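Structure below; questions to follow.
Here the complex is missing one protein chain, while the rest keep their positions.
What follows is chain A.
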Amino acid sequence: MRKRPGIGAIHKQRVEQERFRGKATELQDNVFEQMTNQMEKFRTNLETFASKHRNEIKKNPAFRKQFQDMCASIGVDPLASSKGFWSELLGVGDFYYEIAVQVIEVCLATSPRNGGLITLGELRQRLIKARGKAQHHQEISNDDIIRAIKKLKVLGPGFSIVSLKGTQDTSDILIRSIPGELSADHTEVLKAAEAQSFTSVKALKSTLNWDDVRCLQILNELLRDGVAWVDEQSPEKTYWFPSFFKPLMSEDEIVLPPPN
């Protein structure tokens, strides 16, 4: 029987590939080793800095923000770093994880009322209420909360931050604890409704210059998402947002388990 053609060539090719691969790994290893050395040096410096300013970082929200910003500008995320390092050294990781867990708890506890949309201001109020009375438990900034929420992204698209005006005003930032994106139109409507906690087709038409169909469409979507409630007893149908409804903010305390 005739020998099949090509087997030898294929075999040869495979051997060559193998060799290339070996070389590539070798090169990569070298680069990796260099990187590791550099990282090691950098880490040591950062560690020294961090442990020197440990208390400051833990206690002072403003300093904490600066430290975070510094880390961010050099491409290091202290929260994403290896598990042991930061939590052992600073407790910073724990600090944010703790806030993140409490954020989830507050959002879950309030979502039956607000359809999963809460202002940063209310969230912070409730967090402070829920946390211990000690001074360092109390001092959490909006920045801390936002950072903690951003960490929640790794768990999936469940939590998102919606900025209404692009400012740092706490009532203009909404935390959304239900999956899915808010469209630009939805955000516009929320923005328009924020001050009074309700809006209507007529009001939207005049502020946003939209036509009836578009206004109604977006309002109906917000109803469907459970974010808005409709009131049919006013001269014109109005759409209300529990998230902005003020009496709700001072409503009875929502009891959370104490922090560890």
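Criterion: contacts are C-beta pairs under 8 Å (C-beta built on N, C-alpha and C of every residue); 3 or more make two chains touch, one makes a residue touch a chain; residues count from 1.
Everything below uses one rule, namely that contacts and distances are computed from a predicted model.
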{"item": "Omitted chain, identified by the protein name its UniProt record gives, among \"N-acetyltransferase B complex non catalytic subunit\", \"UBC core domain-containing protein\", \"ER membrane protein complex subunit 2\" or \"Vacuolar protein-sorting-associated protein 25\"", "value": "\"Vacuolar protein-sorting-associated protein 25\""}
{"item": "Given A:8, A:112 or A:157, the one touching the chain that is not displayed", "value": "A:112"}
{"item": "Residues of chain A (touch criterion as defined above) contacting the omitted chain", "value": "112-113, 115, 198, 223-224, 226, 229-234, 238, 240, 242, 245, 247-248, 251"}
